[in-house]
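A single protein chain has been removed from this complex, and every other one stays in its place.
For clarity, chains are labelled A, B and C in written order, and residue numbers in each chain start from 1.
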Amino acid sequence: MKTLSLTAVALALAGLHSAASALVVNQAITETEVLAAQQAWCKALVDISQTADKSGQPAAKALAEKVIDAAYGYQMGAVLFKPTLTVAPQTFRTTRAGALAYFVGGDSAFPKDTGFALKGWKACESKNAAVFIAGDSATTMGNVMITGKDGKVTTVDKTWKFVKDDAGKLRIVVHHSSLPYSPS
Amino acid sequence: MKTLSLTAVALALAGLHSAASALVVNQAITETEVLAAQQAWCKALVDISQTADKSGQPAAKALAEKVIDAAYGYQMGAVLFKPTLTVAPQTFRTTRAGALAYFVGGDSAFPKDTGFALKGWKACESKNAAVFIAGDSATTMGNVMITGKDGKVTTVDKTWKFVKDDAGKLRIVVHHSSLPYSPS
Amino acid sequence: MKTLSLTAVALALAGLHSAASALVVNQAITETEVLAAQQAWCKALVDISQTADKSGQPAAKALAEKVIDAAYGYQMGAVLFKPTLTVAPQTFRTTRAGALAYFVGGDSAFPKDTGFALKGWKACESKNAAVFIAGDSATTMGNVMITGKDGKVTTVDKTWKFVKDDAGKLRIVVHHSSLPYSPS
Partner (left out) sequence: MKTLSLTAVALALAGLHSAASALVVNQAITETEVLAAQQAWCKALVDISQTADKSGQPAAKALAEKVIDAAYGYQMGAVLFKPTLTVAPQTFRTTRAGALAYFVGGDSAFPKDTGFALKGWKACESKNAAVFIAGDSATTMGNVMITGKDGKVTTVDKTWKFVKDDAGKLRIVVHHSSLPYSPS
């Protein structure tokens, strides 16, 4: 017995059945894809941390390169990246090298970078305040909570903009992370 | 009792529950919206025809103006419109006036236009060969079959490009219609 | 005597002269538009401050409403806005009311807001680290320096995403502002 989806039934009732055999290519960004990309970012941060603990900085650096190449859009021209803990005059990391140095350190061109992903993070979770999908990009704003070796949770305010590359994969093209404002 | 949608369950199982309370604004164009816009175009063509038959050309013209203002994007700067039956040097109708003249005639600036929508069309159906949704637009290509007073069906090859306006409504910004090629 | 632009000459030499009479509608976002929108934001901040000083909070509030309606995209569904000095659980201001409260205070629904634009700002300047224009949006990342009554300059890290509305005007749809990280 053939079963029809609710959508198909609704379309048929609306007289829209003629589209049934059309080729449909839908590359619109979905909320599910956005949430998965955020989860992947969190998982990658923890993976790099664990790799550093188990196998040392060179292994962590190799993994970080893979993560950056897979998750960010540096190959599209630049990424607008303001990491949580950078300071002037190297606050903004528009190049791949600047991102890599931030995550795993060891680059004399970025002398203040000690490697954010080398700090032994054990867990990471994203909690969106808002997800906005429109046109050719999706943007999110909210908190990311990362748990350190000692179980202490650090919360940051985070904005991401994702676009889909030609292969259909979401890539981060804007990333602004900051510690919450603390009134003195 | 609270029931969870399948999507919510799937997200929870995937550990993506944290997005549950986020504000989500999703303006991505959907296939359903595209099919509905095509149906609306077909319905409008038949409505204008019937209005002309019942109430005369001025009433049909008034309706056509409403339809053009609601369904096309002339207010966005221009529409790339190649109607089925226009000829040089007025083949392309990039202005609202040119579209209106094509549909209901009666404009001395477009002397060859007799009013395509005044021909007594009784039915109209769209059959897509392909629907492509990506970035900030959706494009379709396929056939539109329109049935005349005598029951004869005319089939045209048709391409539409739709974008979403600020109010979230699809508008036609490209429309190329042509009679099928007939080898001699 | 008719003079030809360099572009026209180059096109003619390249055999592209046939486009000379085409209708060209180009709504691509330009760098000049982006810089102008940033300047307008800075000017508006100073204007609201001066209005508050001269005419009081109600006048400043009225002006802030005009500014928000003209410069932000709240009417498009939401804005992802993380102001510099907000705190949890009201860090993110996705609604127009939340933005207005941040700038001019006086809203019991946002009890910690004292009105950022009421602090007597005398000057404001934007200095981009990067401007990225692609697809249907432009994003910028860099610093904004604002000068207070006492001449002291406050520098913030700022990310903006702009899109063009149907009328061709740039609107802020993402705005993340944060104080620079200060290593303890």
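Basically, contacts are C-beta pairs under 8 Å (C-beta built on N, C-alpha and C of every residue); 3 or more make two chains touch, one makes a residue touch a chain.
Quick caveat, the model's predicted, so the values are computed rather than measured.
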Worksheet item: For the chain left off this view, which of C:106, C:120, C:135 or C:180 is in contact with it?
Response: C:135
Item to complete: Specify the residue from the set A:56, A:77 or A:111 that touches the hidden chain.
Response: A:77
Worksheet entry | In subunit C, positions touching the absent partner | 7, 11, 14-16, 18-19, 22-32, 35-36, 39, 125-136, 142
Worksheet item: Tell me, which residues in subunit B touch the chain that this view leaves out?
Response: 76-78, 80-82, 84-88, 91-92, 94, 129-130, 132, 134-137, 139-143, 157, 159, 161, 163, 173-174, 176, 178-183
Worksheet item: For subunit A, which residues touch the unseen chain?
Response: 23, 25, 27, 75-78, 94, 135-136, 165-166, 168
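FYI, only the chains that are shown with their structure count from here on.
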Item to complete: Name the chain whose C-alpha centroid is farthest from the C-alpha centroid of subunit A.
Response: B
Discussion item. From the mean C-alpha coordinate of subunit A to that of subunit C, what's the distance rounded to whole Å?
Written reply: 25
Fill in: Distance between the centres, which are taken as Cα means, of subunit B and subunit A, whole angstrom
37
Item to complete: Give me the residues of subunit B that touch two or more other chains.
Response: 23, 25, 27, 135-136
